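Omission of a single protein chain aside, the complex is shown with its protein chains in their original locations.
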Amino acid sequence: MSLMLAEIVAALGGELCGDSGLEIERLAPLESAGPSELSFLSNPRYRPQLASSRAGCVIVAEAMKAEALARGTCIVAADPYLYFARLTQLWKSRHASADGLRVHPSASIHPTAEIDPTATIGPLCVLERGARIGAGTVLKSRVTVGEGCVIGERCIVHAGVVIGADGFGFAQDRGVWVKIEQLGAVRIGNDVEIGANTCIDRGALGDTVIEDGVKLDNLIQIAHNVRIGAHTAIAACTGIAGSADIGAHCTIGGAAMIHGHITIVDRTFVSAGTFVGRSILQPGHYTGIFPMDENANWEKNAAAVRQLYRLRERIKALEKRE
Amino acid sequence: MSLMLAEIVAALGGELCGDSGLEIERLAPLESAGPSELSFLSNPRYRPQLASSRAGCVIVAEAMKAEALARGTCIVAADPYLYFARLTQLWKSRHASADGLRVHPSASIHPTAEIDPTATIGPLCVLERGARIGAGTVLKSRVTVGEGCVIGERCIVHAGVVIGADGFGFAQDRGVWVKIEQLGAVRIGNDVEIGANTCIDRGALGDTVIEDGVKLDNLIQIAHNVRIGAHTAIAACTGIAGSADIGAHCTIGGAAMIHGHITIVDRTFVSAGTFVGRSILQPGHYTGIFPMDENANWEKNAAAVRQLYRLRERIKALEKRE
Partner (left out) sequence: MSLMLAEIVAALGGELCGDSGLEIERLAPLESAGPSELSFLSNPRYRPQLASSRAGCVIVAEAMKAEALARGTCIVAADPYLYFARLTQLWKSRHASADGLRVHPSASIHPTAEIDPTATIGPLCVLERGARIGAGTVLKSRVTVGEGCVIGERCIVHAGVVIGADGFGFAQDRGVWVKIEQLGAVRIGNDVEIGANTCIDRGALGDTVIEDGVKLDNLIQIAHNVRIGAHTAIAACTGIAGSADIGAHCTIGGAAMIHGHITIVDRTFVSAGTFVGRSILQPGHYTGIFPMDENANWEKNAAAVRQLYRLRERIKALEKRE
């Protein structure tokens, strides 16, 4: 398992300064990389590690070139992190082991499901009636794609994902919940990645829609009739309630919780752990987290939070004294 | 795939005003429904959409009848949303495709498991020793029902659900965790629905109990020895810690977190995102969410939260000045 620096630059571009014949055996972080390993410097915070790194080669930006050359071989690239991303892809493609099986024999596939001949269906997946899987898409092991659900091209769906379970919809009949059958499906665009054990429910009447380029981490819940705009990324453990409409190019931190029937505009950044209880109509960075403290302090402050509006009234009264 | 309005009213009741021979091809939301589609108006908020809707027929309450008739055919029902729920069920039952297989051959079923002949066990499910599945219950794909666990009648269990994994119980032995074997099981009543990838752990000594009519959304964690009272509904991503006792007819919002060993009385409503750290002994509506704000404001307010009890003391000092 190795690649010569010359091969890397031939495939990905960038300016190679130093020994083009160097054989790279592994990609590694700056602080632990050795002479046959390749690393990168993207975040200026890690600049102090550059001089002391033993890496055989480091990918750097133009501004770091002199500093990098002073210690040895480097590749200069416009965006070192993006270059590194493409390098991991090159690395994986060169070292991947072809198992050959496009559709694993242990998968349970309904005869009406349509699978593009270039798609891969891993062990113990379930494709229900009329499910459709696009070109180049990979379902890892134990993925369920429900009746009538559609996944586009070049998607990656990790183990345990459930696409197209029923949305959570009930009417009340004198204290008893009456099921609303969920008659819609799930439509997933191209180049979408979905993390392990994430769930995307089918729509009640219309469809739940995940647009092109969306990236979903693990253990995320997407309720019925949600729409997630193109190229939005959502971190793990986030829940999105029914009919929420999330814009494109948003970033949503882990364990966020998005209320149902609200709208979030394009290019919004929601911090991890934040409960979004109302629509966000202006792009920006939004947060709502109770700050952590030593438990003894937290207890005192939490008690005060519960009297906060009374404190406000006391301040008002003091202000009127004069 | 269609139903005549006359057939619908014959099956579900309600007063049909207009063209009883109209062929309905699809159920659809008010704003997008076309002339061969049927919709409903339940929430008065959406009343402005009624006049402009192109729906072939709309289900409305008595109070909306005149308004609905002014635009075309309608069905008048006491509770339009409940009527719509029953209609989705009628629709699904008429258009369902019978696959014929009650127990999918890919399921792994212990010889001692008992499955009612009218139950359905989907692909790649696992039923361990002594598991019991009641009449009319449906396990979708990839559901695990652990040793000795019991599911009642007419339940729906979605893909990826794990019933009867070990509860999280350990004793300490000089810093090392010693496992407490979980000797109880899980007992689930009738008419329960359980969402995708939800987990219900077996009890330590006694059983974990889910009573009749409970509805659980996706990715919920129910710990050992929890009891959930009849007809309680719990939204996605909620966690309920060990031995919590949740009453009947409660509604618990998404991503709520219920502490262990506490009691919540019947007919309690817990908002999404709320941490319930103590028992709730009075029915009501309870909330605990840090309000979201623009990040810059949040930072200032969060800093102030950490000094809150000192602020309270400063107010007290000011009040004493006089």
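Per-chain residue numbering starts at 1, and chain names A and B are given in the order in which the chains are listed.
We adopt the following convention: contacts are C-beta pairs under 8 Å (C-beta built on N, C-alpha and C of every residue); 3 or more make two chains touch, one makes a residue touch a chain.
In this text the structure is predicted, and so the values were computed from the model without any measurement.
Novice: Could you tell which one of B:42, B:197 or B:232 touches the chain left off the display?
Specialist: Touches the omitted chain: B:197.
Novice: One chain isn't shown here. Among B:17, B:90, B:135 or B:315, which residue touches it?
Specialist: For the chain that is not drawn, the touching residue is B:315.
Novice: What residues on subunit B make contact with the chain left out of this view?
Specialist: Subunit B touches the missing chain through residues 106, 108, 110, 124, 126, 128-129, 142, 144, 146, 160, 162, 165-166, 168-173, 175-183, 197, 199, 201, 204-206, 219, 221, 223, 237, 239, 241, 255, 257, 259, 269, 271, 274-278, 284-291, 293, 297, 300-301, 303-305, 307-308, 311, 314-315, 318, 321.
Novice: Considering the whole complex, not just the chains shown, which residues of subunit A touch the missing one?
Specialist: On the subunit A side, contact with the omitted chain comes from 27-29, 32, 79, 81-82, 84-86, 88-89, 91-92, 97, 99, 104, 106, 122-124, 140-142, 156, 158-160, 193, 195-197, 213, 215, 217-219, 231, 233, 235-237, 249, 254-255, 272-273, 289-296, 298-299, 302-303, 305-309, 311-312, 315, 318-319, 322.
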